[in-house]
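One protein chain is absent from this view; the other protein chains keep their places.
Note that the chains are named A, B and C in the order they appear, and that numbering of residues resets to 1 at the start of each chain.
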Amino acid sequence: MSALHALLAGPLGGFGATLLVGVVGIMGYLTFNVLFLIWLERKVAGHIQRRLGPMEVGPHGVLQTVADMLKLLGKQLLTPVATDRFVYLLAPLLVFLPTMCVASLIPLGRAQAFADMPYGLIIIVTLSGLTVLAIFMAGWASNNKYAVLGGMRSVAQVVAYEIPVLLAVLSVVLVAGTTNLHQLVTNPWPRLLGVPVPYGVVEPLAAVIFFIGITAETNRAPFDIPEAESELVGGFHTEYSGMRFAMFFFAEYTNMLVLGALGATLFLGGFRGPFQGAVPLLGPVYLLLKTYLVVFVMMWARWTFPRLRFDQLMSFAWKLLIPLALANLVATAVVLGVLA
Amino acid sequence: MGVVTPADRELDALAAEAAPFARLAMVEDVLNLARANSLWPLTFGLACCAIEMMAAGASRYDLDRFGAGVFRPSPRQADLMILAGTISRKMAPVIRTLWDQMPAPKWAISMGGCTISGGPFKYPGEYAISEGAEKFMPIDVHVPGCPPRPEALIAGLLKLEEKIKRGRRFGRAG
Amino acid sequence: MDALGASVSAPTEHPFSGAAEARWVAPGRLVEASRVLREAGYFFESMTCVDRIAAHGVFELIYTFNRWEAASRVAFRVWAPATEPVPSISGVFGAANWNEREAWEFYGLAFSGHPNLTWLLLPEGTEFHPLLKSFTAPPASSYDDSLTAPPPPDDAHPPAHH
Partner (left out) sequence: MRTHPPTTDPLDTYTLNMGPQHPSTHGVLRLLLTLRGEEIVTAEPVIGYSHRAHEKMAENRTYAQFLPNTSRQDYLSGMIYNFAWVEAVEKMAGIPVPERALVARVILAEFNRIASHLLWIGAFLLDLGAPTPFLYCWDDREAILFLLESVTGSRLTYASGRFGGLARDLDADFPRRAREVIAKLRARWPEYDRLIEDNVIFRNRAIGVGVLTRDQCRSYGVTGPTLRGSGVPYDVRKAEPYGAYPRFEFDIPTRPEGDVFARYWVRVQEMRQSVRIIEQALDQLPGGPFLEPGSIGVKKRLKLPVGTQYYAVESARGHYGILLVSEGGAEPYRAKFRTPSYPNLAVLTEAMPGTLVADAVAILGSTDLVMPEVDR
């Protein structure tokens, strides 16, 4: 990567090279990741459900999502007559921009973060709340009652679950003493009985709240009520077809990856792992392994639980998660104060 | 060929205009291959056959192996309409609307005797059903049976895949 | 049960089996009689209309009621002239609502006092009554014409190129 960067830095200048490598690298990887994750989801679902999942397209169906993507590319793009055309067309483009930006902020290794910012965590939390805007635009512009309901549910849900996520993140920030993600990983870890442990071990409650929060923010079951199939047909994307629909899929799985990576960075030690100091390339590998672990647990939950009802979802966030997260934050502050 | 009428000339001009700008046969082939292997059916059942259709999607038969297990509830996202069950006269206009809502390219499988010809519910003077789906929409593959077994539906699906790979749709040679 | 009053005189050549009690009820006393059953803890089981126009010029309505506690089916048989509306008992038993709509659309038998006497199973606007014995086939116009028209020439089905 750095050799490539040096090569490009000649004609493009340092910033240009970073931008190019970053955009191409991230886009390329995210595309691959979406294809992989959808395949993984179908295989996980299959094996949980006593069946095999995709088998015929490539060995064990590995090319299945490639076929799906190509098919969606070649599909007619329908724009229903009664839509708010501009907003309708803009929504699928907007939906994964915030996620893309967040992806560039996750530190991949000791010297590998596309954008290393002192307040990276704050920016991530801000940006990840923006996806819902696009979802609401999609729902509203579709001029379909199911879509509007889905969009409304989505807004209410994200507003409710942003807060516990933020509070959980703050607990970690208190312990780590930084909002820079890179430093958060590289700073000396807290010690428990003399052994350095990731933040997830000292902040287990925050980790659980964070996990529940990101599951809700990515509209994953059991919190998938904005697109609840059995109630709202397709929710906010009911009226989208072809590639526009694929964009929402793309965004959902990218979001899973990015938020999973954020969780891995915050609670599971990010890119740190055995021998990572000696072999820096292991950093991204560790990060991805931890990320996919988080993502796998999200999939596991999806194929196991029924869906919550909307009011239950709301009261779960406001009446349980937020007080708990607040209490956790206060407790963290008190413990830190006592230790100091 | 006899006399070339103005109408014929107009048709020729139209054909020339409508011909693709560039013929990308390879791309078409690849796309057709992808389409054949990614047939997302519409979540849509009418009667008894729908149960066998669901059985085909369930563990033992597992349509997902062929990439056809992604049942989409919205017609906008479906490629394949599996007409499973009796089409009543009250339902026929609804089915037609659903079919029109699906984006091209799209295919339809008629599953069971009812959607082929009215099946066991057809008799002289019947008033309740539409005698077969082909009265109001194109059908690519017929799967006979009452209801057909899930294996039969899978066989029908594979036939449809063959048809798509050859690049033929709605009976028109490519 | 005696509160139902005397049975009306009706033909006896159609014996009824499968019920603890089957009695003929005059259309005018139907609501009153069913209310007695409602208060006695009966539930509405079924309602059947039989076309006896050719033989007697009437519809025979068979209502059956039953009890959860001790199964004892009571059948009311109503000899309803084809031209006069029958009093609706949908105010007494909720289930009668749909059953009466069904009888109306299948036989053309009207019910007085029904809140919403309209098509239930048949498409709205259907003009024939298919379960009448005199019904042979639906008129050709009963098909939805828009369905048999050829599909619109859109770009939805482009011929594949090879």
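Note that in this section a contact is a pair of C-beta atoms (placed from the backbone, for glycine too) under 8 Å apart; a residue touches a chain by one contact, two chains touch by 3 or more.
This structure is a prediction, so every number in the text was calculated from the model and none was measured.
Considering the intact complex, the chain excluded from display touches A, B, C. The missing chain, though absent from the display, is touched by one residue of B:E52, B:D79, B:D140 or B:E161; that residue is B:E52. Remark: the omitted chain is touched by one listed residue; of B:P73, B:P103 or B:G132 this is B:P73. Set against the missing chain, the residues A:V233, A:A251, A:L266 or A:L321 yield one that touches it, A:V233. In the full complex, the hidden chain is touched by subunit C at residues 13-19, 38, 41-46, 48, 50-51, 62, 64, 68, 70-71, 73, 75, 93-95, 97-98, 106, 119-123, 130-131.
In the full complex, subunit B touches the hidden chain at residues 42-48, 50-52, 54-55, 58-60, 73, 75, 85-86, 88, 90-91, 94, 98, 120-121, 123, 125-129, 146-147, 149. Mapped onto subunit A, the interface with the missing chain covers residues 45, 48-51, 145-146, 149, 221-222, 224-225, 228-233, 303-312.
One rule holds for everything that comes next: only the chains that are shown with their structure count from here on.
Viewed as a network of touching protein chains, the structure reduces to a simple linear path. Between the CA-based centres of subunit A and subunit B the separation comes to 37 Å, rounded to the whole angstrom. For the pair subunit A and subunit C, the distance between C-alpha centroids works out to 58 Å. Within subunit B, contacts with two or more other chains are made by residues 103-105.
Taken residue by residue, subunit A touches two or more other chains at 76, whereas all remaining positions touch fewer.
Taken together, the subunit C residues at the contact with subunit B in this complex read 121-123, 128, 130, 135-138, 142-144, 146-148, 151, 155-162. Contact residues of subunit A toward subunit B in the complex are 42, 46, 49-57, 61, 64, 66-71, 73-78, 229, 233-234, 237-242, 245.
Interface residues of subunit B facing subunit C in the complex, by the touch rule stated above, are 20, 23, 25, 28, 32, 89-90, 92-93, 96, 100, 103-106, 124-125, 127-128, 130, 135-138, 167-170, 172, 174.
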